[in-house]
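Starting off with a structure, shown below.
Missing here is one protein chain; the remaining ones are kept as they sit in the complex.
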Amino acid sequence: MVEAADYQCDFENKWCPGCGNFGIVNAMKDALAALDLPAEKVLLVSGIGQAAKTPHFLKCNFFHGLHGRALAVATGAKIANHDISVLVNMGDGDCYGEGGNHFLAAIRRNIDITLLVHDNRVYGLTKGQASPTSDRGFVTRIQAEGARSDPMNPVALALSQGAGFVARGYCGSTDQLGDLIRQGLEYPGFSLIDILQVCVSFNHVNTYDWYRERAFDINENGHQPGDLQAAMKYAYPEGDRIPTGLIYRKETVPFTQRIRRLNAGPLLGQEYDRQRVQSLIRDA
Amino acid sequence: MVEAADYQCDFENKWCPGCGNFGIVNAMKDALAALDLPAEKVLLVSGIGQAAKTPHFLKCNFFHGLHGRALAVATGAKIANHDISVLVNMGDGDCYGEGGNHFLAAIRRNIDITLLVHDNRVYGLTKGQASPTSDRGFVTRIQAEGARSDPMNPVALALSQGAGFVARGYCGSTDQLGDLIRQGLEYPGFSLIDILQVCVSFNHVNTYDWYRERAFDINENGHQPGDLQAAMKYAYPEGDRIPTGLIYRKETVPFTQRIRRLNAGPLLGQEYDRQRVQSLIRDA
Amino acid sequence: MGIDVTVKIGGEAGQGIQTVGELLAQACHQSGLYLMAVNDFESRIRGGHSFMQLRISDRPIRAPDHRVHLLIALNEWTLQTHRSEVTQGGRVIFDSEAGGSDELILPVPVTKLARKAGGRIMANTVAAGACLSMLGAPVKTLEQVLRQRFGDKKAEVLENNLNAAKSGVEAVAGVPFDWAFQWPDRAPAGKLLSGARVLALGALAAQCRFAAFYPMSPATDVMVNLSEFEAQLPLVVEQAEGEIAAVNMVIGASFAGVRAMTATSGGGFALMSEGLGLAGITETPIVLINSQRPGPATGLPTRTAQADLRFMLHAAQDDFPRFILAPGSLEAAFETMVRAFELADKYQVPVIVTTDQYFNDSLAIVDKALELPEGIDRHIVGDADMDDPAAYKRFAFTDSGVSPRALPCSGKALVMASGNEHQEDGHISERISDRIGQMDKRQCKLEGMQKEVRVPETVYPDGRVLLVGWGSTSGMIRESVEMLRAWGVDAGAVCFTDIWPFPEAEVTEILDHCRRFYMVEQNATAQLGWLIRERTGRKFAQAVLKYDGRPFFPREIADKVKAYEEVS
Partner (left out) sequence: MGIDVTVKIGGEAGQGIQTVGELLAQACHQSGLYLMAVNDFESRIRGGHSFMQLRISDRPIRAPDHRVHLLIALNEWTLQTHRSEVTQGGRVIFDSEAGGSDELILPVPVTKLARKAGGRIMANTVAAGACLSMLGAPVKTLEQVLRQRFGDKKAEVLENNLNAAKSGVEAVAGVPFDWAFQWPDRAPAGKLLSGARVLALGALAAQCRFAAFYPMSPATDVMVNLSEFEAQLPLVVEQAEGEIAAVNMVIGASFAGVRAMTATSGGGFALMSEGLGLAGITETPIVLINSQRPGPATGLPTRTAQADLRFMLHAAQDDFPRFILAPGSLEAAFETMVRAFELADKYQVPVIVTTDQYFNDSLAIVDKALELPEGIDRHIVGDADMDDPAAYKRFAFTDSGVSPRALPCSGKALVMASGNEHQEDGHISERISDRIGQMDKRQCKLEGMQKEVRVPETVYPDGRVLLVGWGSTSGMIRESVEMLRAWGVDAGAVCFTDIWPFPEAEVTEILDHCRRFYMVEQNATAQLGWLIRERTGRKFAQAVLKYDGRPFFPREIADKVKAYEEVS
């Protein structure tokens, strides 16, 4: 039996006290334990930013790469060895800003990884610039007149492009979040969990109090994740209420199953027939 | 009075005979003439690809840049001089593949440019690989098992992110297309016109015949561009029918109006008060 | 002198120039001849002007010739542009119904004959027939090739093509041609391959299992060739959403344990440069082919250059070790790919293999058998190799700088990697000791790497003057040296394959033997020349540079060097 504590890591944490990321790490551990997934079966991949430091704070295999590029790394790793569970931690700037194009491509590939976006609506590690999910008008040191772009809606985007598993979590609701992550890991295909994450140092608008007043659980309220139209509605906050939970889920064919060759097992493990290669080259 | 013929250019055209791009160029000329826009008022920006060669085939000011990056160049140019009309020509690979992230950002900025995507569902200039809009299963020389990713739906994406002007044109319906381009140019804000474009050399699936059977004009059929829900429905082909026309339009605040400074006129033309700068620097 | 004849076929893109070329090439190959076919085409799909230059010989050849013996002009433009290149006794077959042959031009109604044989599309076959007939080839040669090519099509197709070929042959029957030659009837020598295909085969031989790419000329064909084997081998070739994605996917796949590569050209390489550094600091083995074309930026997309050398050498912020290998022949390219994957794994570094459009798109005979390496060492450890897997440190300090590499999710040993500076176990660290330790660890691999580096190949190394180049131009340089020697210039050649780590001592020694050395490069600034100066202090006398996007002819190199020699 894998326990959450097995993922306990004694490397010094580098986040601010009170940061919403702590809740996310706990939820991840819970989910991994719930699925009885040992570290040997799990690969964490991340970009660059506060969110992207996450893998350092769990005891696991990980690859902490470049700002914006985690999904590409994760895709390569998953294709190479599709027997392992691949979890990706990215910030909102990381995933929807620098990495926006890979986000689109991951949805289209339906690559079987679980993407956790620590969506704090701000660039944390670089000290508080507006992010793609910051509201228009969000004031920062460098956006004195407020952010000029409209915010991206990642949930709506994913739904519009046919994503099969789309959820919105909240760092303050660890149980719900842990359960969403578990479901995401179980889902065969690309799963997006956009996580409302509080940044106590740079986002003084979207605080714990702010979310507490707004976030509500749609599944508890009877939402059926198979209902695309309702999902599209829940993609957008309604007035002051922010829907959280599993917004949409449908059956899909994950990417590695779309590659005929991989039906024979993970690429890494497949036998390489020297004779066959030699004769193919001879006849080429 | 500006006439379409004013944009006639004697630089040798480099497209294949029968290419859908010819219809697009004609529609562009018609639209520019309809708006009485002289070349002095228009800047064409493009990426790299067959579509991106378009500016060479009109007599106009242009910047033919890098694969995928036209929207960024156009944004910079528009901010520098928002008095001019900026038209962008990109291919589907160009805009939704390499340039996908800039496409997202352009929608969020609502930058006042008109984007024409020559969507031939294939990489033309590089000889026929699958593009982001190719159907899954689309067979090419390098995708022998067929494209593995699901196609992107740019219209749905734009709508999901709050774009204010979203249209789908067809290279074979030049009048309709010309009118859409005209409306796009008139629209204050970002306008997307995804153009179903036939590539006679590399796409033998989505041909003139194929489109002729499927494309239909939703505006003729009574669709009101203000209706977001209907628009979302029209974003997706319904069975074998592909909706074309002005799918959605709403009032928005274009990007350059969101920058307080630019209310005083184009950046390029504003006076630079030497005294003031000197004293600002002295006091800094 | 044996056979040495060049045929040039020119026309519009879409007219099937390449098909004519391929038919001729196959015919030559079947007859046991050697050949080299160089492609010249514009960045468009139809129209414009393109041609293929096919050099035929009874000995191996490694360079195109500037002289044209037989020009096949499928349009007026070709005739006008290239007629002056036709050498003494040469002829032009010109697609025309006008008639009126003269000493040079022989009008043949190619298109008309094709239509008669079943359709315009057969024009290529008509042209090939006429051409082979002029060259004195036995009719059966082309027949054989057509049977191979169209054997599995409808019977009618083959029939029509055979007729088309015959009508081409007949159209020039009895026309005298000085350069016709006696066709051998030997078994084919080696294999007829393009550079792109050889690179792909080399990757296969090295057990490459994953390749990601974004289409970009002239690199795409490497991937096209590789993808052909996807169904038959444990191999996945994935088209990425851009070059940045491609290189990061390759890093991910390699980190997870399979040999992985990408291929691109200038602009794509630029986009990959951040990823190159990531492979550097995470010590992830990757192989990256950069097939060069002229820039800056989009430049001339379908043409050739050797102008990214310094960029490849210095791409990405800060210092880290890498290999740069530039094969000079098809045979070398196959082996270079095998070496590239081996070196990447052994030193846990990125390896750049660089070629160019001329190299990738040209066809030639590979004379050496393409043999798989004896065995492949992945240089990987597992739990069983460790005293205590729980204590495994991916970036442990070692004397060689190379740390034992375990794969993630392959045992109890946790594999942790970061693009930030890190401590031995892979966790990020800003400690001075970790920083210096890891930098030194990475940099000190260069010592071992230096020993792997091959000395440039030389011919006539004792020559008074040496011609120095790198990569694909090796063939032209060698042939130009022969010309120079024939003209009485005591010349030799130095052709670099391994460029980085730089073979300092060896190159210094070679260069110290000559009176003067000349750089021969397809760029505007003699990039290798300055690198030689940097690393050896030795300075080239002059540089023969070509940067118009077209490959060198041996003769133009020889001419320039001779001119320089005359004034020096």
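Worth a mention:
We call the chains A, B and C, going by the order they appear; numbering starts again at 1 in every chain.
The criterion applied here is as follows: a contact is a pair of C-beta atoms (placed from the backbone, for glycine too) under 8 Å apart; a residue touches a chain by one contact, two chains touch by 3 or more.
On a predicted model such as this, the values are computed, not experimentally measured, just so you know.
Although one chain is omitted from the display, it touches the following shown chains in the full assembly: A, B, C. Across A:Glu3, A:Asp36, A:Asp83 or A:Glu145, the residue that sits in touch with the chain not pictured is A:Glu145.
Contact with the chain that does not appear here is found for just one residue of C:Asp319, C:Glu447 or C:Asp462, C:Asp319.
Among C:Pro109, C:Gly266 or C:Pro285, the one in contact with the hidden chain is C:Gly266. Within the entire complex, the positions of chain A that touch the omitted partner chain are 14-17, 48, 50, 65-68, 93, 97-98, 100, 123-127, 129-130, 132, 141-145, 148, 201-202. Residue-level contact of chain B with the missing chain is found at 11, 39-43, 45, 48, 53, 55-56, 59-66, 69, 72-81, 83-84, 101-102, 104-105, 259-262, 264, 267-268, 270-274, 276-278, 280-282, 284. Touching the omitted chain from chain C are residues 42-43, 244, 265-267, 269-271, 273-274, 277-278, 280-282, 292-303, 305, 307-308, 310-311, 313-320, 418-421, 430, 432, 435-436, 439, 443, 523-525, 527, 530-531, 533-535, 537, 539, 547-550.
As a working rule, only the chains that are shown with their structure count from here on.
Mean C-alpha position of chain B lies 37 Å from that of chain C. Distance between chain A and chain C, defined via averaged C-alpha coordinates, is recorded as 41 Å.
Averaging C-alpha coordinates per chain places the centre of chain A 31 Å away from that of chain B.
For chain A, the set of residues that touch two or more other chains comprises 101, 104-105, 259-260. Contact of a single residue of chain C with at least two other chains is seen at positions 230-231, 238, 241-242.
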